[in-house]
Each structure stands twice: as structure tokens, then as C-alpha cells.
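Here the complex is missing one protein chain, while the rest keep their positions.
Going by the order they are written in, the chains are A, B and C; count residues from 1 in each one.
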Amino acid sequence: MTGGLSRSQIAWRAAQDIHEGATVNLGVGLPLGIPNHIPADKEVVFHSENGLLGMGPPAAEDEEDWELINAGTRPTTLLPGGSFFHHADSFAMIRGGHIDICALGAFQVSANGDLANWDLGDGKRIPTVGGAMDLAVGAKRVFVLTEHNARDGAPKIVERCSLPLTGLACVDRIFTDLAVIDVTDRGLSVTEHLETISFEELQNRTGASLEQSSDWRPLISPALDGE
Amino acid sequence: MTGGLSRSQIAWRAAQDIHEGATVNLGVGLPLGIPNHIPADKEVVFHSENGLLGMGPPAAEDEEDWELINAGTRPTTLLPGGSFFHHADSFAMIRGGHIDICALGAFQVSANGDLANWDLGDGKRIPTVGGAMDLAVGAKRVFVLTEHNARDGAPKIVERCSLPLTGLACVDRIFTDLAVIDVTDRGLSVTEHLETISFEELQNRTGASLEQSSDWRPLISPALDGE
Amino acid sequence: MINKQVQDMAAALDGLDDGAVILAGGFGDAGVPNDLLHALSGLHLKNLTLVGNGAISERIGHGKLIDSGAVSTYIASFPCAPHAKLFDPGTPTADVALEIVPQGTLAERIRAAGAGIPGFFTKTSAGTPLGEGKETREFSGALHVFETAIKADIALIKAKRADRWGNLVYAKACRNFNPIMAMAAKTTIVQVEEIVELGGIDPELVVTPGIFVDRIVVIETPFTAQDLS
Partner (left out) sequence: MINKQVQDMAAALDGLDDGAVILAGGFGDAGVPNDLLHALSGLHLKNLTLVGNGAISERIGHGKLIDSGAVSTYIASFPCAPHAKLFDPGTPTADVALEIVPQGTLAERIRAAGAGIPGFFTKTSAGTPLGEGKETREFSGALHVFETAIKADIALIKAKRADRWGNLVYAKACRNFNPIMAMAAKTTIVQVEEIVELGGIDPELVVTPGIFVDRIVVIETPFTAQDLS
């Protein structure tokens, strides 16, 4: 639709905001690309809500261990320094504010940081919430990674969510194919956007009022393989 | 004062009501004598609220391990099948109703099973509650082991406790030097008392109204060494 | 002598009755007591309330019990994987009542039952459809909802190893809901791959102490989703 960032580039950009030593939980979809862009020499501790800390990359095809799965129920690995625990302890980590960053996908994010990402509200599927609501309100910082607009062009960043909510005022930063936007007390603040589009164009493609951050800079991502 | 049971005999009598496989927590004082009267071939699992299940006898003097102490902060032992856990898990066992029997000492027990055993209320000492309140209301069955009367002759079984309470309506059975008394919906029911005293005499030494149980039998204990 | 091992499935499931509230462990297919659930499916009970994270297929585990017609209510965070033939209009399980609970709230409500906590407040689900109708209260300026303990009659648990006192250890990511469910039921029934002698489990390594376990049945080779193919 535009010359916006690829899905890998969105994940790359989000990965730049993850500091060494951070404990990070990744939702399904775009966030799962983040670990590919964490340099090997930067230690980040990945949490999987089904009871793992220090999760490594997905298991190689010939080394699948079905007793060692991730939150997406796929075989994964555990790094040295990892640990296992039960669900109440795992969600104590989440609910208790011990996860530094949770990166989630979104159907909609509102101007005050409300998130809708669990139920399309169309009655076509059994709604499945999983751990989304706990993660949305529990993590210290919530990143949302999303295409700026839905396939039909509808903005995903909106004044008020029309879809069933996941959490109230929980999103801190939004990474899209066009921009990086902070949710602040005064509203949505664009800290970065592509130089190939104007602020006005970005505003036109957004369903809520934006302001440009005083420390705005251009959104730049390296070319990435496999896109 | 009477020809009542010795302290060992009270503990012996309480031990008769502990079934094989029971998980049991013992308070300080008289209850600590109970394990001496559990036959070696009857497996009973002792819980210590500082994080032990399967506690064994106190450590021998030359084998004291100060990393392995009981709730009285004295070196103890762990039997095969034992386990260690933290305080929240330990009190989940207590509060969650997983301890079959808790045996406690008492300053006073009331006719409806209220217990006072933590604060003499005289302001002479800093009150120290420890785990008494959790144990009193959490265990499936609460046994009280106590002398029937205080040193000054005052009854310890009373209509209403005058001392600060530990728990409401929590005591199930009382073992004294004179009798075994159940707390029932209809009041205190004497299931056993020494044949050497009459029911009237027992009533006179008790501060609450007693009834004789329909399955009353004499309270009999073997002679025990070391008294 | 304490010995919680029972000889077979019939003994493990003895006394289960219509209308029971049943917790069943597992996440995905990891730690799901499939063999217990399949045996229970064969008992043709009715009106069970089943509590668990979710079903991955109508052919295994939670899904198989639900598909057998034994379950009238399923309390879950992720009731069914996308391709499972469950709950949809026209399927045999369309009438099963679903109670969707956020995964962390589900875990905490189960843990609360095991720990003797009848209710607690949490921020999770406040202001969302899943928080509707719940008592609310503000703490530190944030809206919270009141959640109650989920007590059960039966817990069906899968562990790796046990001793005759019922001490349990699990494998890797197979703990998930199992240790907290073991605490929260009147009767906790466990399938394990092996029983070791008493003392054979390091007391520092016990995850579920035997106090929470009532019956153990040995299934050396548990049924898993890999067996479906």
C-alpha cells in the first residue's frame, strides 16, 4: 500500500528499544520477529507465560521437544540461566510488574492507550483471550507492533476503540510501518515517522489526533533480508 | 493437684486420634509431645510452618544443622519423602485446609470453640502471634491440648473467652488431664473422662456447661516413662 | 504405610459423579493429563464443569472430554484452538456454556482456592467485556475487579514422577496449571510416568508436595498430540 516498513523492519525498530538485561514477553504476530533483531552479544531475557524465563530460539526441526513449548504451543529452547515455574508464578511476574517490556499486536489502539487485540467482536469466532489482558495491564511498558492501517485502509490508531477492549490506558509506545508513536498524558506524540511521508499524510492515515514530538527524528530502518 | 493424666499422657491420648497418613502441625508446649507416641510403623506427615513437610525428630545434639530448623527455631530433621517450600506455600497449605490436624496449646477455649492462646492480655510481654491465628482457622481439625485448670485452679474451658482471641469457633476437640471434650453444634460434649472423678466434679472444674456424650467411655492412658 | 498409588484408571477415577467441578492441567498439549481425560470420557458422566486453559482439538485431552458430551460448562482462557471442531453452531458441543477468563486471572483464582483465599482484586479485565458485572474498586488510582476462588471437586494432573507420598516433579514447560490445580480440589488425581522410592526425589526439587495429592496412577507412555497424526 505504501513504501512503509516491512514486518521485519517494524520488529527491527522495536528491537532497538529493548535494553540489555530487559525481561521481555512477546505476543503472537509481529512481536515474534523481535528476537531476530537482538544482537547476539546483547542479553535479553525472554519470558513465556506458560512458565519459562530465558527462552531461546524455536527448536530446530529435528530437535523438537514437546515438553518444552512456548506460549504459541510450538517447541522452543531454554538458554543457560533459564528457569521453569508454574502458571501462578508466571502471571505473578506479569501482574506484579516484573516484565520490563511486553510487545503485543493490536486490532486498535486509542489515543489514551486503550488496547483492543483479543476479540474482533463479529461473533464469527469463539473469543480466546489467553494472557493478553494480564500482559496488557501488568508489564512495566507495553509496546504495540502493528500495521498503521488495516487492509481496507481503516486506521488502527483511533480516538476510541470500537472493538472489545483488552486493557485500559495500557499502551506506552506504538511501532507501525510508518511511525513510532508514544502514548503520553497529552495524547499521541509522534517521535519518528518515515521521511517519505509528511506529518499531514500520517495524520490523515490515523484515526486520532497526533502531535509531533519535540525530539522527533526520521524513522529509518536498514534493508532486511527475507522480505 | 489431681491424679489426672501427666503431660505425656495427654499427648499420648491425642496421638491416638491421629490416623495414618494424616498431615499434622504441632504448636509449642504440650503438642510437641505427640510424636513420641506415634508408633514407628504408623506414617504421619508432620508439617512445620517455616517450610517443611515430613519433619522428623529433633536433631541429635552432635548433628545439629542450623539450616534445618523447626517452627520453634530448633534444629530438626527431614524424613525420606519430605520437602521444602517457602512461607506463602506453607501457609497456603494451612489456610487452604490441607493440614488434617493442628494440635495447639490454649490459655482458654470457649463453649463454641473460640480459642485464646496467643496473648495473656496483661501487657507484660510484647504480644507474639506467629502462625497461631492461621493454624487455628485453617486446619481441617483443631485439637487443643491443655491442663484442665490453670495453676490457680481457674478453668481454661469457659463459656466465653476473656483473653484476646486467636480464632472464632475453630476448636474441634480438647484433650486435658481429666477429659476428652468435643466442641459440637450443641456445645461441649464429654466423650471421655477419668473414672476417678465424677461427671459433676468435672463440671465443677469447667467454666462452661458440659454434656456427656452418648458414646462416652472412660479416659484411660498407659503409665508412661519419664514423668 | 502411606501409598497413594492406585492400580488402574478405574480406581483412579472411582467415585467421580455427574455435576462435578473438574480442574484439568496442561497448556497446549504439554502437561495435559490426556490419559485421565480420555478414561473419564468413557465414563459417560453428565453436567461436568471443566476448568482449564483450553482445548487444542476435539480428539484429545480437554477437547475429547468436552466432545464426549460430559461437559456442560467450560471455564478457560483459550477455549479452543482455531481448527478444533468445538463450540461452533452445528457441532455437538454448541450448547456448552463458555466462561472466558484471562489466563492470569484463571491461574490466580485456582491458586486462591488452594490457598484458602476466597477472593482478591486484580487490574486484569477492568474496563473490558470480561470485567463487566464484576465488583470494582480503585487502588493507586487504577480500576480493579474482584475475582473469586475456583474451588473444585477433582483435579486431574499430569506429572513426570512421583513417590508413594505423592510428591511430584514435572518436566520443563509441563508444570503450567498442574501444581496450582493440585492444590485446589477436594481430590487430586495424578498420572505419572514413574513412581520412585520414597526419598528418591530431592526435597529441594519437589514442586508439588504430597499433601496436595490423593491418587496416583502410572501411565508409562502418556498419550500425546504426536500420537494423533
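The rule is simple: contacts are C-beta pairs under 8 Å (C-beta built on N, C-alpha and C of every residue); 3 or more make two chains touch, one makes a residue touch a chain.
Note that this is a predicted model, so its numbers are computed, not measured.
Partners of the chain left out, restricted to shown chains and counted across the full complex, are A, B, C.
Across the entire complex, the residue among C:A94, C:L205 or C:L228 in touch with the chain not shown is C:L205. Within the complete assembly, A:P80 is the residue of A:G3, A:P39 or A:P80 that touches the hidden chain. Although one chain is not displayed, subunit C still touches it through residues 108, 112, 115-123, 139-140, 144, 169-170, 172, 203-205. Listed by residue number, the positions of subunit A touching the unshown chain are 20-21, 23, 41, 43, 45, 47, 53-54, 78, 80-85, 88, 91-99, 138. Touching the omitted chain from subunit B are residues 48-52, 65-70, 73, 78, 84-88, 90-91, 94-95, 114, 119, 125-134, 137-138, 164-168.
To be clear about the criterion, only the chains that are shown with their structure count from here on.
Chain centres here are Cα averages; for subunit A and subunit C they lie 30 Å apart. Shown for subunit C are the residues in touch with two or more other chains, namely 111.
Not a single residue position of subunit B touches two or more of the other chains.
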